[in-house]
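Quick one: structure below, then a few questions.
Presenting chain A:
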Amino acid sequence: MATVKTHTFDAVIVGAGGAGLMAALYASRNANVAVLSKLYPTRSHTGAAQGGVGAALGNMEEDHWEWHAFDTVKGSDYLADQDAVDILCQDAIDVVIEMEHMGLPFDRFPNGRISQRRFGGHTNNETKKPVTRACHAADRTGHMILQTLYQQCIKNKVNFFDEYHVVDLIRVDDTVRGVVAIEIATGDFHVFQSKAVMFATGGWGRCWQVTSNAHSLTGDGAAICLRRGIPMEDMEFFQFHPTGIFKLGILITEGVRGEGGVLINGKGERFMEKYAPTIKDLASRDVVSRAIYLEVKAGNGVNGKNYVHLDITPDTVNHYFEKDGEKRRITREDIEAKLPDIADFTRTYLGIDPVQEPMPVQPTAHYAMGGIPTDVEGRVILDAANTVLPGLYAAGEAACVSVHGANRLGTNSLTDLVVFGRRAGKHMAEFCQEAELLPLPANAAAEVIAEFERIRHNQGSVKMFDVRNRMQTTMTEGVSVFRTDETISTAVSQLQELRAEYQNVGVQDKGNIFNSELLEAWELGCLLELAEVTAVSALARQESRGGHARDDFPERDDAAWLKHTLCHKVGEGEYQLDYKPVTLGRYEPKPRVY
Partner candidate 1 sequence: MSTLALTIRESIRYRGRSGHWSWVAHRISGLAILLFLTIHVWDTANAHFYPHLYEWFVDIFKWPPIALGEIPLMAAVLYHAFNGIRISILDFKPELWKHQQRSTQITWGLFLVIFIPIAIVMFITMIQHWQHMGDAWMQFPRLSDYPPR
Partner candidate 2 sequence: MTTANVTGVTHRKVQVQSNLERWAFLFMRVSGIALLVLAVGHMMIQHVLNSSSNLTIMFVAERWNLWGWKVFDMLLLAFAYMHGMNGFRNVLEDYIHNRQTVKIVNTILVVFAVITILWAGFAIASFDSAPFLGN
């Protein structure tokens, strides 16, 4: 049977994406920190982020963090907490500069400063026109952030435990004592005893069929927290990015539209003119995804199929620039230089050259606005009264601060990672200075070991692949860009069935070394649980707001629903919903037009 090894650290950070690494960098300055990641850190999905990181540097044109804040709040459909948004937009400037000082190779403007591009929903608040705010390194900004932070962690000798899969949180009443992890290469269980734990495990787009997310984005951290009594905030808000490659889901960054690309329907019309007359293709993501969906529904998909075209060919783009009275023009060379990876993706996977042909795109499951609820220091909170669970932290996509509210603006996730990753890391180190190391409960790992043994030796004949597929179809049909009481209810009951079937999922691999089948089966458990929470939260919210668009309740209802959902797990398949007020500030909720 599995052996259990014990390690002791001041703090454990689970996840080595942008959020985890930034936190590690700060926390490890004053505390003994271990970073556990199921992937080699540089393989975290932060590396896939393309377009840019938002910060009002104003390197090209006038910009202010207050404008950024307003755009963020408006983008969130007024569900974001405005105190947190202020911090996000103020700290963004400093943290982007800090990353430049860490060596991050941003692209440059001719004046030698960090290059910025336009992005959806980011505007000059006075003219209402798009503003250049997304700081970028070609279309691989996330890659550069991930690499730079990892490099700095190596420089600062951070303790990494690579390919350690965290499977449980050790919580005793209202204290945390550490985590349980499996060393993937050997199958051994390890207990990491610590004063503080942070989850920065990223999103769970794999709940859906077509997604921009990695195979490994299975929401482990969120699911573990949920199982250990932490509620999930605003889970009904999941972002569908308007431009995923048709069928594959691979993301085509909004940066394409930032550089002038336009969406064209099957009739050859630039349909965003109808839905967002002012900023058109650069409206926020929920708006554009819905527009595509509606176009397809109206029979305006390309070739009668459920996709539209994203066109960045110089001819089309310059045609619309001229029509809009814009002075700039683009050339093939600009596209190759600014969007090299996008060009590579479409050439590799579609055999389409984006400088000559439009790309087929459809909305793709992309980003979890909701997640583990935290305060602005990254501390995890337990209830509507914002009671903190001392020593437990969360950051990045897994967390919900909430700065994204009902819909995240492009570039704000990377900003979120580094701003709140940094704050949480700092705070965690301070916490460790004062906190005591608490003893581990007896057999801390016993429960999760038993669960793994159950899956490993399950005689059930149900195929994991089959359950996962059905979950993904269910979510895609029931809890997608548009939803109704009926679709969500069907999804909820199907997910309940799937949860029962999951108990009979068996694995063929009974070994210890690199038993990825066993881990995948466990991950599927996480996905199923988060899918169910998402559906349950969505069913309750009877309004349309941001990423949550209900056909049966098409209007936003601030009187009844200007509040955050908190979904507690109270038993196997039993969830209790609670609500928490939104922190308002300078910006009063208004109807949202782009």
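Here is the rule we go by: a contact is a pair of C-beta atoms (placed from the backbone, for glycine too) under 8 Å apart; a residue touches a chain by one contact, two chains touch by 3 or more; residues count from 1.
In picking the candidates, the idea was that all candidates are chains of the complex that A comes from, given by their letters.
This one's a predicted model, so the numbers in the text were calculated from it and none came from an experiment.
S.K.: Which candidate, 1 or 2, sits against chain A in this complex?
M.R.: Candidate touching chain A in this assembly: 2.
S.K.: Would you mind writing out the residues of chain A in touch with candidate 2 in their complex?
M.R.: 58-62, 108-113
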